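Before I ask anything, let me first share the structure, which is written out below as structure tokens.
All protein chains but one are shown at their positions in the complex.
Our next item is chain A:
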Amino acid sequence: MGDEHRNWPERLHVVTGKGGTGKSTVAAALALGLAAGGRRTLLVEVEGRQGIAQLFGLEPLPYAERRVATTTGGGEVRALAVDPEEALLEYLDMFYKLGAAGRALRKVGAIDFATTIAPGLRDVLLTGKVKESTTRTQDGRRVYDAVVLDAPPTGRVGRFLNVTEETARLVKVGPIKTQSEGVASLLRSPMTAVHVVTLLEEMPVQETLDAITELSALHIPVGRIVVNGARPPLLAGGRVTKAEIKRGLVAAGLSSASATVNQLATEAQAHLTRRELEESLRLELTELGRPIVELPLLPDGVSRDSLTELAGLLMRA
């Protein structure tokens, strides 16, 4: 095993971010990167969106750990779409050997009922499954070198990860309580890092700041801030004149009609306005004093190749 993963020492990587920031893409790239060099990682999703299947161009995933990609040195990424109902049945089966009775429960809607009445219970089951796969061993060896959780978005992630509070309000005793305490201690240990994905746009940055404040207050370790979709720093000088544009157009042998010059100047100005805003947002993030990773905008959308490229960038960061 090389030391290419030394920058990401944790075993459970929780990836959150505002909707639309590309958190699922970052989670997938992270799982790929951490699997390089003959390692095995598990990529988990919990929101029933089948985002992993879409990213890897696969049919919807069942509730089972499936290989979705292979990496260098015989490494592999497995994926799991956790379904709360299935997780509850599995859980009941593990502790109470329900068998056919479990299926009957589902038939009358009891499972739906149980996972709906107490949203905390649902999250205990989901995070419980994540904990189980993170700590699972076989022949004295961990089954997964790392687990990457594509977590709920920033607005819900604190509540999702802070399962104990909600559960403790409803459940005073029993295995659910024990389990949620186990999850809580894993999430607050150095084995875990929550990474927040953002774009250099106002709302995602605001939500990133809010989420980090919330997670810190809950004593859940925050890892990296991942700035996704970063654009190359064109016009670094910060200003542009029509004369310069005109001179360039002439030098490049293009039409330097004033309509062309004016339109290009307008577009350049819009770019500068945008960049100024991005700079001030980047500054706000920097002031948090946490490590920041920037990933480039993927102009042609996400493909297996671009995921590998992002994985490499993440591992080097």
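Here is the rule we go by: contacts are C-beta pairs under 8 Å (C-beta built on N, C-alpha and C of every residue); 3 or more make two chains touch, one makes a residue touch a chain; residues count from 1.
The working rule: contacts and distances are computed from a predicted model.
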Of the listed "Peptide/nickel transport system permease protein", "Cysteine synthase", "ABC transporter" or "Anion-transporting ArsA/GET3 family ATPase", the name UniProt assigns to the chain that isn't shown is "Anion-transporting ArsA/GET3 family ATPase"
Out of A:Glu4, A:Glu244 or A:Glu309, the sole contact with the unshown chain comes from A:Glu244
Contacts of chain A with the absent chain, listed as residue ranges: 18-20, 47, 49, 92, 95-96, 98, 101, 104-105, 107-110, 113-114, 116-121, 153, 155, 159, 166, 169-177, 201-203, 206, 231-232, 234-235, 237, 240-241, 244-245, 247-249, 251-255, 259-260, 263-268, 270-271, 273-274, 277, 299, 301
